[in-house]
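Reading through the structure tokens given below for one structure.
Note that this is a trimmed complex: some chains were dropped, and none of the rest were shifted.
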Amino acid sequence: MSTVPMIEYEDASSEVRAVYDDIREVRQTDFINNFWKCLANNPAQLRRTWEQIKAVMAPGALDPLTKEMIYVAVSAANACEYCIRSHTKAARAKGMTEEQYGELLAVIGLAHHTNGLVSSLQVEVDEVFKTPGD
Amino acid sequence: MSTVPMIEYEDASSEVRAVYDDIREVRQTDFINNFWKCLANNPAQLRRTWEQIKAVMAPGALDPLTKEMIYVAVSAANACEYCIRSHTKAARAKGMTEEQYGELLAVIGLAHHTNGLVSSLQVEVDEVFKTPGD
Amino acid sequence: MSTVPMIEYEDASSEVRAVYDDIREVRQTDFINNFWKCLANNPAQLRRTWEQIKAVMAPGALDPLTKEMIYVAVSAANACEYCIRSHTKAARAKGMTEEQYGELLAVIGLAHHTNGLVSSLQVEVDEVFKTPGD
């Protein structure tokens, strides 16, 4: 059970309903997941968070599936079960195959591995890695 | 300075040299970065780690650039400077544009944001997110 | 279920009972939460941990509510469900309003966001941020 009550559409203020409506419109589904129902206790934060997700996760220089996989990778590193599950689901909904998922997992595992080694070893950054932008 | 001395090619055992040679061959460069020179203090680990990276980071169901971006995302979450810098460099070498990089950063920032919110709120996982594989 | 059995008052040694009694006295409640019942398997650690919490969480230059909110923030970053829930409860017991809680969550989310961005970008520390104490 979350630390705040969840706000259902029926009980929501018009400010919250406007965000829920937009989520439904953009995602082409009636489903509002629990994350939004919790955030709705603070309507300004609900709106800010949704506006960001809408802007950042939209197709751009990176395709939506790649973005979902990056989201899963960060969430795995931060041990956020809800985010891992919801974005793994979203990645599959956007076409991630089980073979792609297997490779995503392999990269996540490997990156954690070398992060742990490098942290322990305090490896010095090579000069060539220090210059920005190229 | 790392917690272990760095092993240069000239001072390396034949077991270590064999790995260095393979790195050079696969990457088509003479450059051996500090990470490998540190790992070389334990030749078995050097070989194991290289074999994994070679297998996992090769082209497959995901392209090498996508894999590098996932690597950066995990490393950012784990605050591993060396890994962030080296894999950001590698991503650029594999063709990441600045626009793609900007979107990668935006997703990393956003994922951290909602990871932090969800962790604080202890949002309950929606039933639909619990089923594996579809 | 925890990795160790929980020690109830009835089954506790006199050393453990003395700590339980002090917890009850200081908190003005009969309730001993599971954390202490787990720690009680190592009486010296139980006592050390309680003495620290008693000293650190007492009113001082910061008021007890502010301290509880800081505790929640750290625990959220470390993904510690038990600590998040117990200290969110404690913050409410010490008077945290839902509006204050909403702002606490907003700061936690935002800090994670910029932590993720800064980590990825490896932003150099400005000179003015380097001097201690002023």
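Each chain gets a letter, A, B and C, in the order it is written, and its residues are counted from 1.
Keep this in mind: a contact is a pair of C-beta atoms (placed from the backbone, for glycine too) under 8 Å apart; a residue touches a chain by one contact, two chains touch by 3 or more.
Please read all numbers here as calculations on a predicted model, not as lab measurements.
Peer 1: Since every chain is the same sequence and 3 are placed, give me the total copy number for this complex.
Peer 2: 6
In this section, only the chains that are shown with their structure count from here on.
Peer 1: Taking all protein C-alpha atoms shown, work out their mean, then name the chain whose own C-alpha mean is nearest to it.
Peer 2: The chain sitting closest to the overall C-alpha centre is A.
Peer 1: Residue numbers at the subunit B-subunit C interface: does the shared fraction exceed half, giving same, or fall under half, giving different?
Peer 2: Both copies touch with mostly the same residues.
Peer 1: Sort the other chains by how far their Cα centres are from that of subunit B and give me the top one.
Peer 2: It is C.
Peer 1: Could you work out how far the Cα centre of subunit A sits from that of subunit B, in whole Å?
Peer 2: Subunit A and subunit B have C-alpha centres separated by 20 Å.
Peer 1: What whole-number Å value describes the gap between the mean CA coordinates of subunit A and subunit C?
Peer 2: Taking the average C-alpha coordinate of subunit A and of subunit C, the gap between them is 27 Å.
Peer 1: With chain centres defined as C-alpha means, what is the inter-centre distance between subunit B and subunit C in Å?
Peer 2: Whole-Å distance between the two chain centres: 34.
Peer 1: Send over the residues of subunit A in touch with two or more other chains.
Peer 2: Touching at least two other chains: 3-4, 49, 74, 78, 80.
Peer 1: Given the complex with subunit A, which residues does subunit B contribute to the contact?
Peer 2: 1-4, 31, 33-35, 38-39, 49, 52-53, 56-57, 60-62, 66-67, 69-71, 73-78, 80-83, 85-87, 89, 92, 97-100, 102-104, 106-108, 110-115, 117-126, 128-130, 133-134
Peer 1: State the interface residues of subunit A toward subunit C in the complex, per the touch definition above.
Peer 2: 3-4, 41-42, 45, 49, 74, 78-80
Peer 1: Okay, in this complex, where on subunit B does subunit C touch?
Peer 2: Residues in contact with subunit C: 72-73, 76-77, 79, 81, 84-85, 88, 104-105, 108-117, 119-122.
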